[in-house]
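Shown here: the complex without one of its protein chains, the others still in place.
Labels run A and B following the written order; every chain starts at residue 1.
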Amino acid sequence: MGETVNGVAFAILAFASIGGAVGVLASRNVVHAGFWLLEAMVAVAGLYLLLSAEFLALVQLLVYAGAVSVLLLFVVMLTLRRREDAVRPLDWSLSGAVLALLFGSMIYLGIANFDIPVAEMPSTVPDIAALGEILFALDGGWVLPFEIASLVLLVALVGAVWWSKEDEK
Amino acid sequence: MDYIIAIPLLPALAFVVLAPLSRAARNRARYVAVAAIAASLVLSLMAFGTAWSEIPQEEHAAAPSIALSETHASESSTEPGLASEGGDELAEGGAVLWNRSFAIATVAGADIDLGMQLDPIAAVMLLVVTIVGACVQVYSLGYMHRDERVGWYYAVLSLFTAAMLALVLADNFLLLYLSWEIMGLCSYLLIGFWHEQEAPRKASMKAFLTTRVGDVGFAIGLFAMWGTVGSFAFSDVLSYDWAAPAAGGAATLVALMLLFGAMGKSAQVPLHVWLPDAMAGPTPASALIHAATMVAAGVYLVGRALPIFEASGVALSVTLFIGATTALLGGLMATVQHDIKKVLAYSTISQLGYMFIALGAGGLVAGFYHLITHAFFKSLLFLGAGVIIHAYHTQDMREMGGLARYLPWTTATFTIGSLALAGVFPLSGFWSKDEILTVLWHEGHYVTWAIALAAAFVTAFYVARLWFRVFAGPRQSEELHEAHNEMIAPMVLLAGITVVIGFFGPQIGAFLGHEILWPAFSMAATSLAVGGAGIALGWWGYGRRNLVVNTRSLKQRAGYGYDMLANKFYFDITYEYFIIRPFMRLTAGLAVFDMKRVDGVVNGAARVWNSATSLGAQFDTQVIDGAVNGIASLIRRAGQGARRIQTGRIQTYQRLAVGALVMLMVASVLLLVAKGA
Partner (left out) sequence: MMQVGPGAFLALAAVLFSLGLYGAVSKKSAVMVLMSLEIMAVAVNLNMVALSRWVTPETMTGQFFSMFTMVVSAAEIGLGLALVLAIYRRSRSIELSTMERLKG
């Protein structure tokens, strides 16, 4: 196995992200769940830093921790008229738990039996500048997917506006 | 000769151009469709001319036999050389002048080709389809000009023409089947063209479902064909040794299944019930689809596959039986209809039965000859009926009369068509009908010959009844006006063809690969006498000047027989009582059962199905026959099983999807582990 990352930092961040996810699932209050999600997102951004993906870590913070969580909280605010509405009974599902457990264990079995072909990390870790260069390289770059992604966002934006506007009746 | 590809392609392109346009733009652009069919007509004429000059016709004309392709063991012993030669040529559909095929897929190592070929039969059919198609499209410019969806009408008409042209050019059964289904779709769309009204809507459904029953048979036949031969190409399938012991009963199975498909499309008893109702569509569309081309596709299919039928023998007899039954019953039912288009529809059924008789007797060329002549004169009659309907604003013949003095062109052309249908010398129907009678006599099918003669008598009778009702007697409306020129011109053209085509019988026969002789005098005299008697009876019943036509007196005189005919031989009623009603009771019972069992929530699928079936039942009756019934209840049972998981809760679906995924993962991981261990 080629290089490794700091185990202690990983352990802390992994604990934080799993804790955040469990917090989302275990919260009775929807608002609390939103905050737990925020916590999990920040922890994952830290994991990205550990993986020397600084740009992604930044985007993760901006998009998930910033935009998505705030958006979620806004929707909660708009749809719950009274404070008590936010508190709801915990939903448990045995079949869901079985499914998730089976799914997780299958993935674990898969990973355990699968040799990941590991390449050597270059001596100088590619930085954000290198990322940008590859992204916009003329040959073998990601320009077309990038443009399509922007189009997808635009369409989603229009769709969201369309759906959330008041009915004109 | 690759321009032949463009013949079906041009109308298809017209559809592609017209379909996406807005309604207004499409209406203005309808001339695109007319231009496309006109170009196809020119190309077809070129193709036909080339084929005509390249086929050596003297060779066949010299053959000393009458037009027969019988290869039964008993027959072939008398003229072994000739019969087998004739059989081989038929197997190839005559000489193939041009062939192009494109592989579209590889299935289990076998290439699936879609190809086109030009042979004499295809060349003649091309000409028939494009001439009638062009006439109908030009006629429709006048007939449909006030309709607000005329653009869509032209688009569908173009698609239909393209499919029919592809069908006659196909060099394999697969393309034939594909075109066949597209035509079914177009037929459905055109019958239900005025879908704001209830009758066309239901008629389109009835037509679609009834022909679909036949199509299932066709599909099974194709499966069996592929299983036996491993190919769909005419050249492979028809040269296959179907009579060999290795083929087993495959020939009979394939032939009967193909025949079943043809019966649905060509409205043969007992799958004929959709055609009269299909008259709810626009009249020019009826002329093209339900008189000249699509309904003839069944005859074309059986004609193409005739070597398989001959190898089977049984299938040939069944074809003969079905044809004879249909020819007679269809003619009889036409005698009591009051709707002018329904008379023509039943007449079409009867004439198609005639063609099946010819094929069943092994007379391929005689059948095709009648198909050709019938296409021209029957579309002429339909176009004339359109003018008459426009003039009187009704389809009921009891409210018509006296048109002869006010619509001279229509009267002249319609009369020519009527006389051709009645088989009067020297119009086209006379020659082709006599050809069929000759074949029957020569083959020794004397009973069928008598039935065919009876059908000819009935035909002459209802033609006379129609003619005297519509054109003679006092007029019933003040404002009778002749049609527009663009409607008259196609009718005149078709009438001209009807008059002259009979004289080219021998040439056409030679071109198609078998001799058509001038009818023997005795045969011609017999059929003329029978036809004359029918016309005379029609005149006696409906044409005498001092006669007040009184259906009631006829009903009283004929009694039981009239009831039977008026009830269309109880076909619809039988379907209603034995198929629709039990089916409805079944669905109703199951619906109650469901409501008690499942939360009292009526499921959407069942409701849609119930209303669909009650529509069909309320309507006239039967829509469906046993096969559809079986399929329907199968679907229903499957639906009942499926609805239990249709809870409408997104998470249930999610669970099912993820569950399936997890199962896959379990399987693949177990495999991985097993491999690793």
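Simple rule for what comes next: contacts are C-beta pairs under 8 Å (C-beta built on N, C-alpha and C of every residue); 3 or more make two chains touch, one makes a residue touch a chain.
What you are looking at is a predicted structure, and each value in this text was computed from that prediction instead of being measured.
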Touching residues on chain A - with respect to the absent chain: 1-8, 10-11, 14, 17-18, 21-22, 24-25, 30, 33-34, 37, 40-41, 44, 47-48, 51-53, 55-56, 59-60, 63-64, 67-68, 71-72, 74-76, 78-79, 88, 91-93, 95-97, 99-101, 103-104, 107-108, 111-112, 116-122, 125-126, 130-131, 134-135, 142, 145, 149, 152-153, 155-157, 159-164, 166-167
Hidden partner chain, residues of chain B it touches: 601, 603-605, 642-643, 646-651, 654-655, 658
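To be clear about the criterion, only the chains that are shown with their structure count from here on.
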Sites on chain B touched by chain A in the complex: 655, 658-659, 661-662, 665-666, 668-669, 672-673, 676
Of chain A, residues touching chain B in the complex: 95-96, 99, 102-103, 106-107, 109-110, 113-114
